[in-house]
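Note that one protein chain of the assembly has been removed; the remaining protein chains are unaltered in position.
As written, the chains take the letters A, B, C, D and E, and residue 1 is the first residue of each chain.
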Amino acid sequence: MFFHRKELQFNAMPDSPDPVFAKHLQEILGGQFGEMTVALQYLFQGWNTRGNEKYRDLVMDTGTEELGHIEMIATMIARLLENAPVQQQEEAAKDPVVASILGGMNPHHAIVSGLGATPESSTGVPWSGGYIVASGNLLADMRSNLHAESQSRLQVARLYEMTDDRGVKDMLSFLLARDTMHQNQWIQAVKELEEKEGVIVPATAVPYDNKDFTHKLLNFSAGDESAQGSWAQGEAPDGGKFEYVSEPEAHAGKPELAPAPPYIHNTPPYDQQ
Amino acid sequence: MFFHRKELQFNAMPDSPDPVFAKHLQEILGGQFGEMTVALQYLFQGWNTRGNEKYRDLVMDTGTEELGHIEMIATMIARLLENAPVQQQEEAAKDPVVASILGGMNPHHAIVSGLGATPESSTGVPWSGGYIVASGNLLADMRSNLHAESQSRLQVARLYEMTDDRGVKDMLSFLLARDTMHQNQWIQAVKELEEKEGVIVPATAVPYDNKDFTHKLLNFSAGDESAQGSWAQGEAPDGGKFEYVSEPEAHAGKPELAPAPPYIHNTPPYDQQ
Amino acid sequence: MFFHRKELQFNAMPDSPDPVFAKHLQEILGGQFGEMTVALQYLFQGWNTRGNEKYRDLVMDTGTEELGHIEMIATMIARLLENAPVQQQEEAAKDPVVASILGGMNPHHAIVSGLGATPESSTGVPWSGGYIVASGNLLADMRSNLHAESQSRLQVARLYEMTDDRGVKDMLSFLLARDTMHQNQWIQAVKELEEKEGVIVPATAVPYDNKDFTHKLLNFSAGDESAQGSWAQGEAPDGGKFEYVSEPEAHAGKPELAPAPPYIHNTPPYDQQ
Amino acid sequence: MFFHRKELQFNAMPDSPDPVFAKHLQEILGGQFGEMTVALQYLFQGWNTRGNEKYRDLVMDTGTEELGHIEMIATMIARLLENAPVQQQEEAAKDPVVASILGGMNPHHAIVSGLGATPESSTGVPWSGGYIVASGNLLADMRSNLHAESQSRLQVARLYEMTDDRGVKDMLSFLLARDTMHQNQWIQAVKELEEKEGVIVPATAVPYDNKDFTHKLLNFSAGDESAQGSWAQGEAPDGGKFEYVSEPEAHAGKPELAPAPPYIHNTPPYDQQ
Amino acid sequence: MFFHRKELQFNAMPDSPDPVFAKHLQEILGGQFGEMTVALQYLFQGWNTRGNEKYRDLVMDTGTEELGHIEMIATMIARLLENAPVQQQEEAAKDPVVASILGGMNPHHAIVSGLGATPESSTGVPWSGGYIVASGNLLADMRSNLHAESQSRLQVARLYEMTDDRGVKDMLSFLLARDTMHQNQWIQAVKELEEKEGVIVPATAVPYDNKDFTHKLLNFSAGDESAQGSWAQGEAPDGGKFEYVSEPEAHAGKPELAPAPPYIHNTPPYDQQ
Partner (left out) sequence: MFFHRKELQFNAMPDSPDPVFAKHLQEILGGQFGEMTVALQYLFQGWNTRGNEKYRDLVMDTGTEELGHIEMIATMIARLLENAPVQQQEEAAKDPVVASILGGMNPHHAIVSGLGATPESSTGVPWSGGYIVASGNLLADMRSNLHAESQSRLQVARLYEMTDDRGVKDMLSFLLARDTMHQNQWIQAVKELEEKEGVIVPATAVPYDNKDFTHKLLNFSAGDESAQGSWAQGEAPDGGKFEYVSEPEAHAGKPELAPAPPYIHNTPPYDQQ
């Protein structure tokens, strides 16, 4: 069960309207690594966790916090759209700055949401359930979480540098800090799980790898520059030993498929007639 | 530039037809973490890399290899569909196993692709460019790569256990092994980059975090069980010190939005009249 | 800000495993009118409300409750998948009921989520932000809410009748009841707003309708059966008077478009040469 | 069967070119509540209606009319794109108004459709079959229709105010008027069906609601402001009596899931070992 | 403007219920090359045609006919779902044929549309505006039309062979015949336009091809088998002369990108330091 408190977790008040930046901010609300993604990803992970209360708690708490971040960003977007010149007037058409705002804002902010945030990215693409990850394997999922917070903090930092608005920067500073914390905590969780299970997902005990191919770097490009990397020689993280293969071989012949039955109406194999 | 060699990298020959398993295999071809995802993700990362030839080489080589994995799985799917009873005959309708095949296979395999693989997941959803990651920040992207290979190997292992077909298992053993290698190599790359840049993405030198919030675990659920985790106390991976906050506060008031101008036709603020 | 309590709002415990029904249940979690839709729709409406605290409260409270419904259904799905025969064994292939389960379940439940719920519909299509509605006009949005709860309760009732499992039916009875309450409350909200604003959205005061066409039923089919409906004559809900038009006229000529400039490389207008 | 008449239903002739407004107009053609949505929604409802000729007629006639509205808007868009400066010339690059047009228009209008309309929204997202509703339950569907025309008229009104072009306004006045008529007719249909079936969908006769929860407003936020609404006390639309619950209880315990079988490769329950 | 006549263009009456085949039939209604695609594609082409009434007429007439085909298939699907055992009863669970129907049908047919057709493909993916083509260049578009009718007739033929139901076969025979006609007519239109414009789209007169590369077959695979094709030597359709290049060269160097500015937070070029 969830409960709501009406106050915001942190400030979300811009100094001035900026409809184009409101469009840009949508990325961290409804983009691939926006707050909708992390909130729902962590909650689905929690709901799918079997045992392991400690990790379940951690993902549920963090997912619940992220719901409040969606709220803050949605509020900021709504305020960036207040007092924006979305109504085209005689004079506006002649003012190139106004013209560039009308062309540069997300049309949904004016036509669809009535100056409110929308569940979509900075290009106006609806958020998709296809973005999130909850596999039942916690080491795999903690790596996803660490990665998501890395992309997310990167995007927040880029947005921070794209604006001069102090109010916007204030909120982004807070989000950056939370992404720092979340990277810290997922690194910690990854470490714990790697100590229990080894570094390969799913656990290295899975016995049916083809051992001939678990440590070979295959060079698929012209030239051997890649022979020097730390992934081409020396000890591998799982304890094996890296090898370098300069010219990878084919281990099977050309694929030849049988003709389809006539009722499928494929092209018959003319060359076998 | 790319070149093609007609032989397959590894065997892709099942013992018997199995159209339902052909549907399942689509997941590792065209699902969220299928071979289309890793192939195109690594190639886009390579094309977006600025300097850093060593990493560029590594992602380009691996992406190029993955193109060959799409080819192997596509071939396997085409062969699992050969000799399958997709034509419903009088008798078939009465045979429950045939009926369950007709209901359980991906209809596209019969109607759309003529017994061939399709660029979609095991539920028949088209592959989406929204799955891939190439941010220009290599540490963030290497974490994505490590994560993708973790999900991918997990899915291959699950598929391995869902079938008795020795030919299918043979190919999956090879794919497992390559996913093991790729996890090994991305762990190595992550380590190198973390040594150069620190563990927080983008580099911790970014000076505009709100320092009050970079190390606090906020407990958003009833009860204090989460106070005990290694992410709630002790040293954090970035060198800071974790703190635990039992009852997170609101740091801002209730969001109040100004009324929209009349030409937006929102509901007027009746409670402020 | 949101907070989480670890207990479920209501029972979510099936009597027996049923992976095919688990697939069907996904519809009310991640389908067009699933709990993800209503939860996020109400929350976005709350975040976009300008003034009108009373309505804002109502949508925020209901949206927050719906988050807990996602949780209940996700838990139910995870349990319906426990002890399900997703591993194909020699014997299984010969048992047609097992075969029909392997063909009839959502492959993601085995391969992707490890026996957990996924953010997608009963056909395995990811949930989309394109499903939700938050326009800033409360009368429009309350109509959407009333409609969403109508579809939602209809789908729950259909699912209720598709299973014999008493545990599943128990949870669905609760969800039906909440959908009844929510229909009641949105009807109430619609009434209040219609009293303030009139029945046409946006408010009938909008002066730029073309008055010749605001009350005419245009008959676009052969035959005049539609002349008898209460929408073809008598008083209209907005106080106007319905008229019936048996043979609608064209009020404009054939559309003729100018040729495109040569640099667009359209087909030139051969018939005007 | 359908037939076409070459004349337009109403004028669709702008005074001047305006490629940015052409992009905006796409919303009411191919957006969530554009004419493609209502046309196809009403037609699918008609095709799915079982008996009830009167309602079938009404939805088929209205759906057929909406096909003609797609035609009008498509024509208007094509004309707004005529004589637009989409070819970048030396001088254009220096003229900020031209620059803002090149940046602000939908690139598909120049590159893909050759100055014609596209089946997509104002943000360039393709129209989706996931927008439409046809459930076989007419009361549910008529509520959807009323809602769709509410959003649609709201969007048309916003667009009306975003332009000074008299030709565009003339067409939008006509569309507003038809949306007024359609809201009127769907309200009428909703009323008729509510008289037959009661206000709760599906019909209140459905006997398996959990009666303890059909009339309770659950307060999921801090504070009791919501106790005063007409939905928290007094008679409910379905004849029941609203109750207010200040502190909603959990009616079930914490969800605990059984471990997955080993062949699923989830994380084992370390805390139960 | 469009008008509707209540009778169907052709029979759409199956002999018996078949919910699994109803799922399959969705492909030619709402799949990539279903009737929704051709209907809307031809209509958008008509609306975007500038001049050239003759072709505009042809696409509008054919598009209007296809609207009636959606209607026929929707009707057939609704009838295939009548009397289907979608309610799971005690006995049903034990009857493997019923079990395979419950697992094999499209869940939306039971839960969402109430035994009616849905705007989606045979895998339950919503129809997308991204399927259609209307470019303003008629030769390009006529080639798309010819292609669409080729895929469409192929899919209808495959479905024809997947069923024994005489009523279904009767309707499919009609659809096959219309696809035959439509292939005939688009071939004719392609011929006319090629005579006017040449075979290369857009018209060969476009002067800015790099002439060194307009007729070279580049062999990107190991081995020279492809040197023998009629596309590797002899006269080309546009009057040029084909050439074969056994080992294609790179005509440019390795791509080297400049570092991004610091505020983008990409990985710095360590190898250039």
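Just so we're on the same page, a residue touches a chain if its C-beta (ideal position, glycine included) is under 8 Å from a C-beta of that chain, and two chains touch if they have at least 3 such contacts.
Being a predicted model, the structure only gives us computed values, none of them experimental.
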{"item": "Chains in view that touch the one left out, judged over the entire complex", "value": "A, B, C, D, E"}
{"item": "Identified contact with the non-displayed chain, of A:121, A:137, A:150 or A:184", "value": "A:121"}
{"item": "Contact residue for the chain not shown (choose from E:24, E:50, E:79 or E:108)", "value": "E:79"}
{"item": "Missing-chain contacts mapped onto chain B", "value": "1-9, 30, 36, 40, 43-44, 47-48, 50, 60-61, 64-65, 67-68, 70-71, 74-75, 78, 112-120, 126-130, 132, 134-137"}
{"item": "Residue numbers in chain C that touch the chain omitted from display", "value": "154, 157-158, 161, 263-265"}
{"item": "Interface with the unshown chain - residue positions in chain D", "value": "1-6, 47-55, 86-90, 93-94, 96, 99-100, 102-104, 106-108, 110-112, 114, 120, 123-126, 135-139, 193, 196-197, 202-203, 206"}
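The rule we apply is simple: only the chains that are shown with their structure count from here on.
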{"item": "Where chain C and chain E overlap in contact partners, by chain label", "value": "A, B, D"}
{"item": "Farthest chain (mean CA position) relative to chain E", "value": "A"}
{"item": "C-D or B-C - the one linked by more C-beta pairs in contact", "value": "C-D"}
{"item": "Centroid comparison with chain D (C-alpha atoms), farthest chain", "value": "B"}
{"item": "Chain B and chain D: spacing of chain centres that average the CA atoms, whole Å", "value": "32"}
{"item": "Rounded Å distance, chain A centre to chain B centre (Cα mean)", "value": "10"}
{"item": "Interface hub residues of chain C, defined as touching at least two other chains", "value": "1-9, 32, 47-48, 50, 53-54, 60-61, 64-65, 71, 75, 78, 86-87, 96, 99-100, 103-104, 110, 112, 114-115, 120, 123-126, 128, 130, 135-137, 139, 154, 202, 206, 220-221, 248, 250, 255, 257-258, 260, 264-266"}
